[in-house]
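Below are the structure tokens for one structure; questions will follow.
A single protein chain has been omitted; all remaining protein chains appear in their positions.
The letters A, B and C name the chains in turn, as written, and every chain counts its residues from 1.
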Amino acid sequence: MLKHVEKLRGMGLEANPLKDWEFEVSVPKERVAEVLSYLKSTGFKAFIHLACVDWIDEGEFELVYNLESYEDALQAVVKTRIPRNNPTMESMISIWGLCQVYEREVHEFFGIEFVGNPNLKPFFLENWMDIPPLRKDFNTLVYSEELFEFKEDETHGIKAPKRIEHK
Amino acid sequence: MVNFKKNSLAPISALKYLFKKPHTVRYPKEDLNVFYLKGVSPRYRGLHTNDLSKCIGCGSCAKVCPANAIMMVESKDVKPANKFAKTVRPVIDYGRCCFCGQCVDVCPTRSLQMSREYIHSFHPKLSTSSEKEPETVVEDFIWRPDQTHADNPGYVRT
Amino acid sequence: MSEWKELADYFRGRSMWMLHYCTGCGAIELPPTMTSRWDMERFGVVPMATPRQADILLITGYLSIKSLKRVVYTYEQMSAPKWVLGFGSCTINGGIYWDSYSVIKRLDKYIPVDLYIAGCMPRPEAILDSFVKLRELIKKGEAKGYEKYVKNFEWYKANQDKVFRRTTPVLKKPEEVTKSA
Partner (left out) sequence: MELRPLNVSNTNDKYKTYELFIGPNHPGISGNFSYVLDMEGHKVANVTPDPGLLHRGFEKLMERRLWTQNLALIPRICVPEPDVNEVAYCMGVEHLAGIEIPKHAQYIRVIVLEMARIAAFLFSFAGLGGSTGLYTAPNWSIGDRDYILDLFEWLTGGRVYHIYQYPGGVKKDIPDGWLDKLLELLDYLESRLPEYDNLIFRNPILQKRTKGVGYLPAEKAIKNGITGPNLRASGIKWDIRKAQPYLVYDELNFDIPITGEGDAFARTLQRRLELEESIKILRQCANQIPDGPYKVKIPNPFQFRVPAGSYYSKVESSKGEFGYYIVSDGDVKPYRVYVRGPSYSVGLYYANEIMRGMRIEDVPVWIHTMDICPPDFDR
């Protein structure tokens, strides 16, 4: 495992082990395709998932590619940062055809444009006209109170409705 | 498991089920008796019970509830246990409660517990108009736990 | 004429056919009730594949907006004496998804429900107990949700359209929306 970490540090990337079989690499945006295809060539053939974290204070999205190598039982977490206003990212479909589905989901929940992905149509949500829901500035309680017409307050229950008598 | 051919006598071996007791639990007549108590498990997370005298109305159960189901409501018929105790008591909205038991785990005076009762259903009357029906339904599932099912304790904080 | 109706209601209560449609997470308690351990067939309740032949529609738990649209189609395809059973706390007041943007909170605003069952996934015994209660309601002639649907059809359709046919975004521009907790 340390052989991989040293190799990646040799390529000028910042890599550190998380556990004895998992390490993470943070990669600038342009070198993601290069690092992913390099890892795929050295045994990380299984693409596990693509996650996206919305760092709203730093104004950035963080894309997390997770790969797994079955030969030497390792887990590689490749992270990259992309700017938050009109975020675009090149699609990794050429390396793994599987990314098409994960990128379509991240596009719908965060609004990231994946250049090269043939099919970014709506996936889970039907006629959604608001900002992508998993962004930090989307308030789900205000949305559901508006849409489903019920009133709820945020203080987790410390309030005194007047009309209750015990049964 | 190596050969996948079924020998021809296999269906006959199914006849032994004729003389076996059915393992169906005929619910209304007989109950589940797997545990040392009849019915559900001795640790079952069912409808809540609350010892109104021990409860000090601190509201930590309302704060910890993931479903925002517990409301602290002023109750006239209860006197505070000591100088600091308040007279608000938890009221549970079973249209929200997910029966996770986290309120029982966090209750400092161990007054809020869960009983082994779980049956409750509500039929909105035909007379209530459609507009008022959602309100009456939500209304029926909100009540303040007290000692009604306390004789049948289930999930208690040890 | 009325004793024929009582006789019909008596037998209707004893052969309620359930639509085999697991809408929410409560559907994991249906297989044990359907198969050998709790066996709801003792009450005449049999899973049916198509809405045309089913009498009861079980809404087992939460309903996202997408599946609410399918449930409304299914409900309207079922033939007249039909009943809806609301399982668990998600159909009453939103359950544990009270702040979710894609789950409806009160089922009664969209389709009429005849019986609500408490429990966050009611046990098989609670399901069987609700079938017995539904049979009493049918015998007494009080389970008339389907007539209520026809009577105030516009009100139900208005609620459904508020959720399905939205043309404008629900929240205002992102700048006015306060940052979420």
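Couple of notes before you dig in:
Following the convention adopted for this analysis, a residue touches a chain if its C-beta (ideal position, glycine included) is under 8 Å from a C-beta of that chain, and two chains touch if they have at least 3 such contacts.
No experiment lies behind these values; they were computed from the predicted model shown.
Every visible chain touched by the undisplayed chain in the complete complex is listed here: A, B, C. Listed residues B:R26, B:R43, B:R110 or B:K132: the one in touch with the omitted chain is B:R43. Mapped onto subunit C, the interface with the missing chain covers residues 19-25, 27-29, 31-32, 34-38, 47, 49, 51, 62, 64, 66-67, 70, 74, 96-97, 99-103, 120-121, 123, 180-181. The set of subunit B residues touching the chain not shown comprises 1, 3-6, 10, 13, 23, 32, 34-36, 40-45, 60, 63-67, 98-102, 105-106, 114, 154-155, 158. For subunit A, the residues in touch with the chain missing from this view are 18-19, 21-22, 24, 45-49, 51, 53-54, 64, 66, 68, 70, 73, 75, 77, 96-98, 100-102, 109, 123-126, 133-134, 136, 138, 140-141.
Rule of thumb we're sticking to: only the chains that are shown with their structure count from here on.
Rounded to whole angstrom, the centroid-to-centroid distance between subunit B and subunit C, based on C-alpha atoms, equals 21 Å. Here the CA centre of subunit A is 35 Å from the CA centre of subunit C. Counting partner chains per residue, subunit A has residues 152 touching two or more of them.
The set of subunit B residues that touch two or more partner chains comprises 68-69. By the touch criterion stated above, subunit A contacts subunit C in their complex at residues 56, 125-127, 129-131, 133, 136-144, 146-150, 152, 154. Residues 65-66, 69, 93-94, 98-106, 109, 162-163, 166, 168-171, 174, 177-181 of subunit C touch subunit A in their complex.
Within the complex formed with subunit C, the subunit B residues making contact are 22-28, 31-32, 40, 47, 66-69, 93-99, 118-126, 129-131, 133-134, 137-138, 140-141.
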